[in-house]
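Structure provided below as structure tokens; questions to follow.
As you look at this complex, bear in mind that one protein chain is not there, while each of the others sits in place.
So, chain A:
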Amino acid sequence: MSERAKGMNLTLKVWRQNGPQDKGRMVTYRVEDVSPDMSFLEMLDVLNERLILEGDDPIAFDHDCREGICGMCGMVINGVAHGEQVATTTCQLHMRHFEDNAVITIEPWRAAPFPVVKDLVVDRSSFDRIIQAGGFISVPAGSAPDAHSVPVKKVDADAAFDAATCIGCGACVAACPNGSASLFTAAKITHLSLLPQGQPERDSRAKAMVEQMDAEGFGGCTNTGECTAVCPKGIPLDTIARMNRDYLKASK
């Protein structure tokens, strides 16, 4: 009979900030008997239950599906967006990847266009405004067209789908030394510009989305590749080349 794996003891240094105006500070917590099978968020849930029992304010963090597909969760763990596990969202990161007695630093995404709402929760409305600027196609609404009415090459469909897997979590911005949102914006532009339905607005879309991205106060891309390295969906860097290509063409 196998004995239940021994619980881990951890020291967490967590960013606490009461509201957008609060200065914020790092607070140290001790969490004991953490199961290695817990997800990172479950570990925080356990800590929060204790904080509530103690009459403390629980640590606020975003989460929703906890299946790695919604894009809500995200925190910078030991200096890496979503932690060091590759192609993994925070909710899918498990405690077995950490050492017993580890000290873990947890911070929110850091970017001016992502203001902190509370603790680890940031406001990512700037991403919504980039989408609103052009991340759509204009089609007459009605019954759904037949799936094969517009032929799409297999390679294009695959590449478009790869780009479309972006869940808009914002890890690319958090990881970028320049605080650039290029990977997010490029994924959305690539997704639509590879498909026939995206062609009529291809130029205006690239221009409008890039200009909105800049207006939001994100930094410029210097091709460091940090974004794609932390991206839970592995959005490739060539989406940014495509965005640049479409933007340059649209700006002529």
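Going forward, contacts are C-beta pairs under 8 Å (C-beta built on N, C-alpha and C of every residue); 3 or more make two chains touch, one makes a residue touch a chain; residues count from 1.
In the analysis below, contacts and distances are computed from a predicted model.
Its record in UniProt calls the unshown chain "Succinate dehydrogenase", which is the match among "Stage V sporulation protein AC", "Sarcosine oxidase subunit beta", "ABC-2 family transporter protein" or "Succinate dehydrogenase". Touching the chain that is not shown, out of A:42, A:201 or A:238: A:238 (per the contact rule at the top). Of the candidate positions A:9, A:132, A:199 or A:222, contact with the unshown chain belongs to A:222.
One chain of the complex is left out; on chain A, the residues touching it are 13, 15, 24, 26, 76, 78-80, 84, 105, 107, 110-113, 159, 175, 177-180, 217-226, 228-230, 236-238, 240-248.
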